[in-house]
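Only one protein chain is missing from this complex, and each of the others stays in its spot.
A and B label the chains in the order they appear, each numbered from 1.
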Amino acid sequence: MTVIEEPRTTIRSGTIGDSPVRPDGVAKVQGTYAFSSDLHADGCLFGATLRSPHPHARIVAIDLSAAWKLNGVEAVITAEDVPGQLTYGLIAQDQPVFAVDVVRYVGEPIAAVAAIDPETARRALDAIEVTYEVLTPLLDPEAAIAGGHDPIHPDGNLIRHQHIVHGDPSATGAVVVEGTYEIGMQDQAFLGLEAAIAYPDPGADGVELHVATQWLHEDQKQIAACLGFADEKVRMVLGGVGGAFGAREDISLQVHTCLLALRLARPVRMAYSRAESFLGHVHRHPATIWMRHHADADGRLVNVEARFVFDGGAYASTSSAVLVNGITMAQGPYACPNGMVDGYAARTNHLPCGAMRGFGAVQACFAYESQMDKLAAACGVEPAEIRLRNAMKTGDTLFTGQPVLNVAPVEDCIRETMALPLPDEPVGGTPLSDGSQDAMKLPGGAGRTADAGDIVRGIGWGVSIKNLMYSENFDDYSTARCRLADGVATLKFATAEVGQGFITIAAQIARSILGVDEVELDQIDTHIGSAGSTSASRQTWMSGGAVDAACRAARERLFEAVGTAHGIEPIRLMIEGTDVIDTAGDLRIPVVEASSGLTIDETIEYHHPPTEDLDENGQGNCHTAFAFVAHRAVVDVDPELGLVKVVQIATAQDVGNALNPLSVVGQIEGGIAQGLGLAVMEEIIQIDGVIRNGNFTDYLLPTFLDMPPVLATLIEQPDPHAPLGAKGVGEPPCISSTPAVVAAIRDALRQAGIDAPLDRVPVRPADICL
Amino acid sequence: MTLSPVTSGYTRWDQSDRRLVSSDETEWFAGGTDLIPLARSGVLDLDSVVDIKSSHLERTVQRIDDRWRIGALATLSDLAEHEELTATVPAIAQAVSQSATLQIRHRATVAGNLLQRPRCSYFRDPSISCWMKGGSDCPARDGRNEHHALIDEPCVATQPSDLASVLVALDADVNIDGHDGSERTVPVAELLQRPVADRRSLHTLESGDVITSLEFTDPGTSRSTYLKAMNRAVWQFALVGVAAIVDIDDRHTVVSASLVASGVDSVPRRLTTSSETLTGRELTASSIASAADAAADGLTELSENGYKTALLRGLVQRSLEPMRGG
Partner (left out) sequence: MSNELFTLRVNGSDHDVADSWLGESLLDVLRDRIGLMGSKGACTQGECGSCSVLVDGVLVCSCLVMGASAVDQEIVTIEGVAPVGTPSDVQQAFVDAGAVQCGFCTPGLVMAVHDLLERTGSPTDTEIREELAGNVCRCTGYGRIIDAVQQVAVRRSSDHDGGRGDAS
């Protein structure tokens, strides 16, 4: 068996606040870093998955005989071969490992095969004959809510309904604005496709799975239940993760790969194609949101009424949590005394939806920020001004009754964004040295469709609030171990490094706390307690908190040892640079020397304070913490052709404490690119329940030429509740960048005399030019 | 999808007699940039292929007297980077550099560019039957058709090539080495035809026929341009594209005009009325507006692609506007 394993990685410099290079950087630029799709074992077999072509059908018969007869086919399995629980799921276990009797979305797994090579596996899939009785699909979430349709799942057609009432929901204001907004289904579109390799234990009573995932222990729990194993019989190792953005929080090929490997007592590898990936992971929920804002004549919010409908698709995934995120953020980062919100997550025969960066807050933000612009117009004030007048402050209360106890620098975010310079580039772009236009910088780009005279420029704002970490009474924690010996700190955690750079800051934390130069990072696997998911902007806070606490515990042991050796009270000792020093004396010993011969080994579980469930009126302290951000978009629009070029995004983000400023900037720019994509190009199209653009020719992603320069100010006001003062930074950039871009397009069109509602994202040429 | 082993199905053209290797199922390719994704996705069965990339066919781009000759194996990059051609017929360089990405332009040949299969997402979905793939219906007509042609035909896929519109506007010809040994020259406008029931293809080339080169007459003093509307800054098949070759005399009168659109038909669509409207008239805001207004003559909007009419009108106007004066 040959397994490509990442060597242990050593980092040599950089403490908190520096921007040291990534420990995996050189391997990644040289192509030697092993992504999960690069894993291979001698003698391994190749798995493939048979999927439903129908959004809703009864399975009348499955004939596997022709597949079994093919040379090179080693296993063909269906639901009958699942020894444990037949279903899995992050919150409700409602999704079948393989369809049983009925299929509920196009792409639902029905069977899997293992063969000697991928081509033979594909042929085996072709040879499986499934007889279906096609059923009428439920595709309208409103129909699911209304209850008229037969249940498409034993759990019913409504995944969750939650109501929130706050203050006097009948309060009215002098100014009322109203709108209905739609958000299309976005794909996470990580580049590194789903892939895993499973190694069965001798005797097939356990399995080791190497997989790209966001949460090893949750996978372990769900896989073990389906395999009928105790959790510890499923050992998980993180395969190199080529991006995640929420799409790897749910199970995809994990159980299938393990089942095939256990059945055959041989390693089995599975890897999705791009087309299969579009079917194989959950997406961002499409949503329809109605809102009515009441304000006084000066634009101060009096009441917000809202109704949210999220289309959860066929299975629950995290829909109920996405719903709560969305509806509890309905007021946005604004103080408002009264509110009434109704939210539904519906089950349909569309692709299942779940986590994507922003997790419900994205949908809410497009609606409330569009409303804030309407309110500004109705009150005759500038968009930035209406937001300043309503900006939330620490101590303000959400509609859930929860006070915002975190640093809440909403006003600072807006003012610092306003202070960033507008682009030098004139409307229509800077002429080149020969006087011609740089067409690439105009709407239409390489297509050279516009001249400067065809262009109008607009400016738009978006400001948002995002809850950090998990909510609603979930016991959220992370585990880290720190070993210290001979001046080398070795960290172990199960935190999924998905590209965000946690491994870099983990080492920075250890260096800062322990005064070491050398930090080794152990393999990321389940041989330690859970780290929770790399999602909800939570790992810097949670796993950062765990690493911090483990390193502090190790430092205490070090000080005890030094104190004992030198007859000094440990409390007098501290770390200065790379030395242990006596604050009340002359002792100064390098940490390398002080830790020589010691074996300090400390493991800490870090929990955030408990949160509460919501009651039937949506009241309760359900969230852990909050972060804020402002975005200002400048766009050039060609109204006649409906083409848009985003010229600049300025942003100021509430980051608490930037542990690694370069990484923070990377998160900001990358998140904005995804927000821009949702604003103007990214949407999964389903017609009659069938995906129509599950490839990168038809599902467009922003390119180098679509992304503008980003000006970013980091608002560093360390949060006293955060272990390192640092707030999560991953999600906020993609939340309010979308409405900022759309607002800027509307602004440009107004100047051209066009009043286009643009109440749906992504905005397409037809929405502008017709 | 079925794939054959390389050794039994792969042939380089110069290594064998074409008649021995070619059947109706044989796929001929040079760059292969369209062939491989089609085979991988299962839309196309590959039993045998003939690779002409490293054959004797020409890759040169040259002017002989007033005729331009482009070897079939010239890549899109070869055209984009050819200084004299770019100076003479800027529309060609514009069309090819607006196509695809650098990596694809480096590999894709001009002949292959003309022979792409439809980019229709229904056509490219192996699980869906469609008229072009031999079925009875076109699911796009009543389905998702925002990227489809403005025509009322059995298949509403667009001709994906940008270059093709420029070549049709130039009245270019292709030279063909026929499977029966004959050599013939046909206009690009005849090579690229709407599909019909017994030829479900965007072109009329028969299996075993090989395009050896393209030719067109140097447009002399005519101005040329190609504009293309896309939903992002680069690399999308045309929502709408417009090629314009216009000869204007020193009194600003249009001697001849040839306007051809991409993205609106299953062929490069000659905008005949627009072209005729311009001819013999001075190029003014008014004549340009008339040409733009006539651009969509004869086109039929489907449920989702009506915006293309606005794009077509706008692009015709913008292709001509810079040719006024100067």
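We take it that a residue touches a chain if its C-beta (ideal position, glycine included) is under 8 Å from a C-beta of that chain, and two chains touch if they have at least 3 such contacts.
Just so it is clear, the structure is predicted and the values come from calculations on it, not from any experiment.
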Chains in view that the hidden chain touches are A, B
Out of B:Arg59, B:His106 or B:Arg200, the sole contact with the unshown chain comes from B:His106
Per the whole complex, from A:Gly173, A:Pro200, A:Pro409 or A:Gly501 the residue touching the absent chain is A:Gly501
Out of A:Ala48, A:Leu193 or A:Val516, only one touches the absent chain, namely A:Leu193
Across the whole complex, the chain not displayed is touched by chain B residues 3-7, 9-10, 29, 31-33, 35-37, 39-41, 46-49, 51, 53-54, 100-104, 106-107, 233-235
It is residues of chain A that touch the chain not shown, namely 4, 19, 21-22, 24-26, 28-35, 37-38, 119, 189-193, 240-245, 273-274, 438, 440-441, 446, 498-501, 662-663, 665-666, 668-674, 695-697, 701, 703-705, 707, 709-710
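Definition applied: only the chains that are shown with their structure count from here on.
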Chain centres from averaged Cα atoms put chain A and chain B apart, in whole Å, by 41
Within the complex, chain B is touched by chain A residues 53, 119, 122-123, 126, 273, 275, 440, 444-451, 454, 640-643, 645, 680-681, 685, 687-688, 690, 692-693, 695, 697-698, 700, 702-703, 705-706, 764-766, 769-770
Per the touch rule above, chain B residues touching chain A in the complex are 1-3, 40-41, 94, 97-98, 119, 121-122, 124-125, 127-128, 143-144, 146, 227-239, 241, 304, 306-307, 310-311, 314-315, 318, 321-322
